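I have placed the structure first, in the form of structure tokens, so that the comments after it can refer back to it.
For this depiction, one protein chain was excluded, whereas all remaining protein chains were kept in their positions.
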Amino acid sequence: MSSTARQTLAQVFEGTGDYRKAGHILDTALIALIMLNVIAIVLESVPSINKVYYPQFLLLEVISVAIFSLEYLARLWASVDKSKYAAIKGSNAKRRLHYFLSPLALIDLIAILPSLLMFVFPLDLRFLRVLRLLRVFKLTRYSRAMQLLLQAFKDEASSLLAAFFIMSVLLILASCGIYLLEHDIQPDKFGSIPAAMWWAMATLTTVGYGDVVPLTPLGKLFGGVVTLVSMGMVAIPTGLLASSFSEQIRKRRQFFEDAVHEQIHQGSLDDSQRLHLEELRYKLGLSKLEANKAIKTQLNQRNSHLFCRHCGKRQ
Amino acid sequence: MSSTARQTLAQVFEGTGDYRKAGHILDTALIALIMLNVIAIVLESVPSINKVYYPQFLLLEVISVAIFSLEYLARLWASVDKSKYAAIKGSNAKRRLHYFLSPLALIDLIAILPSLLMFVFPLDLRFLRVLRLLRVFKLTRYSRAMQLLLQAFKDEASSLLAAFFIMSVLLILASCGIYLLEHDIQPDKFGSIPAAMWWAMATLTTVGYGDVVPLTPLGKLFGGVVTLVSMGMVAIPTGLLASSFSEQIRKRRQFFEDAVHEQIHQGSLDDSQRLHLEELRYKLGLSKLEANKAIKTQLNQRNSHLFCRHCGKRQ
Amino acid sequence: MSSTARQTLAQVFEGTGDYRKAGHILDTALIALIMLNVIAIVLESVPSINKVYYPQFLLLEVISVAIFSLEYLARLWASVDKSKYAAIKGSNAKRRLHYFLSPLALIDLIAILPSLLMFVFPLDLRFLRVLRLLRVFKLTRYSRAMQLLLQAFKDEASSLLAAFFIMSVLLILASCGIYLLEHDIQPDKFGSIPAAMWWAMATLTTVGYGDVVPLTPLGKLFGGVVTLVSMGMVAIPTGLLASSFSEQIRKRRQFFEDAVHEQIHQGSLDDSQRLHLEELRYKLGLSKLEANKAIKTQLNQRNSHLFCRHCGKRQ
Partner (left out) sequence: MSSTARQTLAQVFEGTGDYRKAGHILDTALIALIMLNVIAIVLESVPSINKVYYPQFLLLEVISVAIFSLEYLARLWASVDKSKYAAIKGSNAKRRLHYFLSPLALIDLIAILPSLLMFVFPLDLRFLRVLRLLRVFKLTRYSRAMQLLLQAFKDEASSLLAAFFIMSVLLILASCGIYLLEHDIQPDKFGSIPAAMWWAMATLTTVGYGDVVPLTPLGKLFGGVVTLVSMGMVAIPTGLLASSFSEQIRKRRQFFEDAVHEQIHQGSLDDSQRLHLEELRYKLGLSKLEANKAIKTQLNQRNSHLFCRHCGKRQ
């Protein structure tokens, strides 16, 4: 039946049930194909390589787009049986629309769209050819550690936005200042505020190319102040992320301790509970030593509650 | 009555009472106008654009200054009815003076003063024209996240000042050292200690333009040591801010937990209390998960207090 | 009597007793003189300024050295009555030797020695003239925040040393690698490993002057890897200091809480205790809000121990 095939496919894509291994193999194959594509696009841009291997690059592109298109359609088709979307009430079409609009599905679409457009329209737009590189974003699907990293950015989103705003204000002020002080001496490099922004950006981020530098004493004095400000500028996102990462570690440890606390009802842990906690420990990225300590501490506490602290009798 | 109009205006500016929405619309409109002004000033500096659109830029400037002046006068007039200044004893003039000297009011004044001066005096001072850019500071009025960010700088003010002092000392020592070692070989670039400071600043902040570099072996050796020192230099403000941000997160969480603790008297929370805590949670930037956990923990603790710890009987 | 004058002087230098204000005025005057000296040395290096104001600079130098010498001798003479050295058993000479060898006294000596040498010997050693700049180190005597900052460096000394060692190893490996790959193409810039170190240092510290860059494809590949490594290199000292600063904040708060705990014996604080805690709070750089909370928490805890938790009777 079609329904069963679709369910199987959904399980393979999700890597659950009996198809955990099949899902893993599929993932690995797709990651390898994406990597291969990225390398091909990079090498293709080298004129000498492109001249010799053009047919091979084209072949790889056609095959890749075919596979990615197939994958995209298959995911779209099977999405209605995914645990996440199966819960949505309504027709299959509605569920597919939900999936269609999910970030991961949109990334998959963007990864094949430029190439499909090129095959449909006879234009050879080099611009679109490089857009195939967006395929690398498909890899985000597979990295758990990266998702944790992105979480830190998300947690600090409002603070980072504020930092970005401060940066913008400073950027504009620095550009204006250097424009006022230098545009008479160097009209080709500081001829307008937008032109002066190139210097201001390179300086405030401490990149410091040095292709454009102030020459007047006042310009250098102002430039020196901007370099000092840049240290504070760089410090803000770093400080925000450092504290956010610290928070994440604390929260994960706390989460684990809470889980241990819940599992220990009777002052002991059975094997299935230990397995569950071990899985959780792995998922949260805690060390074994730390996890064992948390469990031991909780067991001791629990046990000490059962007995009176001074007479030793069971309460 | 004049009094009621003034009170209304004060409420609009504060965004309180019935005028929350009106205040929000006014804020958004003013933010948009400030942004438009900044973009105009930046574009105006491009000669080719300025040639064509000069009348439009002038018109925008006249309108903007008119609006900002009006806003400034209105705020000054209505300030006596603001909750903050209404509490000050004395005449309205005294309250207005208080408002007049507040940082936000001064920023508003600085934002219009250059243009007003230009209109009054026929001089076309380009320097003053760019000063209109200070208008961006008006935006600080609207960003809560930025105020939190600035708080971190304030908390570490004395440490950052000390870091700045260390930086200054190192800057002077580095300038002197490179001056001694290089000013015979490169009299045009390291001809005096102030000239050598340009190199020292670019190096100690790791900007590293590369327009001025030591050439002698000893100069390069000294320069290499300075680059190493620069790593420590950059690390200080970053480290200070990182620990300050961590502190802020900790304090906010603590503050929320204390609030929860206070709200829970009877081992339960009613709806208005939950609403209050939700508002506080939002204001402190805590995640819902974390807030719920804090509430749950406190409820459990409270409930466990209802039973005696040693006899197990209800207290 | 000579003894009383010496004691008075010691109190002025220490800023204790009745001479707190006199000590403060003396400190401020000396700081101003040091600042003036540093500015003079910097300006003196500008040929055009030095030509015109040479007599003035010389006069300032003579006066400054006279004052600093006098200060040095006075401090040395009065050191035997300083609370710190008065405790040392033995003759006054022994105490003076102790003071003579203390870091602050050595800095004071170094600050005047070059100038004294120049006055004694007729040689006009420019090198020694710049050494007078070491006078800025005298300022460390006056900054408490800087001493706290230096404490963080001290706390992490062994880790920072290890980081420095890793840096050295990477520096040597990077220099060797680029030397191997580039010294045939650019024998003037990468002609030996010490020469290649200039590039390696500028790259590993992310200064990146750009006066020396690899040109061969392999050299650029290797250079790219080194730039990546540099990110990790810069991250180590920053991370160490960030965690060290966090620790310091935590320890200071803990220290305050312990002090509060000790002061509260009877479940209450009298005025002298509150004053003592307020002074401690200021010294540790804690906010009033936080300090009040710590006191309140401890008071509550203390009081809750006096009464039974369930029956409310006094225990």
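Assorted remarks:
For reference, chains read A, B and C in written order, and residue numbers begin at 1 within each chain.
Going forward, a contact is a pair of C-beta atoms (placed from the backbone, for glycine too) under 8 Å apart; a residue touches a chain by one contact, two chains touch by 3 or more.
Computed from a prediction, not measured in an experiment: that's the story for all the values here.
Of C:I39, C:L117, C:I166 or C:I185, it is C:I166 that touches the chain left out of the display. Per the touch definition above, the residue from A:L76, A:L97, A:L161 or A:V207 contacting the chain not shown is A:V207. The residue touching the chain not shown here, chosen from C:A74, C:C176 or C:L284, is C:C176.
Checked against the full complex, the one of C:L240, C:I264, C:L277 or C:A291 touching the unshown chain is C:L240. Residues 155, 158-159, 161-163, 165-166, 169, 172-173, 175-176, 179-180, 191-195, 203, 206-210, 213, 217, 220, 223-224, 227-228, 230-232, 234-236, 238-240, 242-243, 246-247, 251, 258, 308, 315 are the ones on subunit C that touch the missing chain. Residues 38, 41-43, 45-47, 126-127, 130, 133, 136-137, 139, 143, 145-146, 148-149, 152-153, 164, 167, 194, 197-198, 201-202, 205-211, 233-234, 237-238, 240-246, 248-249, 285, 287, 290, 293, 309-311 are the ones on subunit A that touch the missing chain. Mapped onto subunit B, the interface with the missing chain covers residues 206-210, 238-239, 242, 310.
Everything that follows uses one rule, which is that only the chains that are shown with their structure count from here on.
Interchain contacts join each chain to each other chain, per the touch definition above. Closest chain to the protein centre (all Cα atoms averaged), using per-chain Cα means: B.
Of all chains, the one whose CA centroid is most distant from that of subunit A is C.
Distance between chain centres (mean CA atoms), subunit A to subunit C: 41 Å. The centroid of the Cα atoms in subunit A and the matching centroid in subunit B are 29 Å apart. Taken residue by residue, subunit A touches two or more other chains at 206-210, 238-239, 242, whereas all remaining positions touch fewer.
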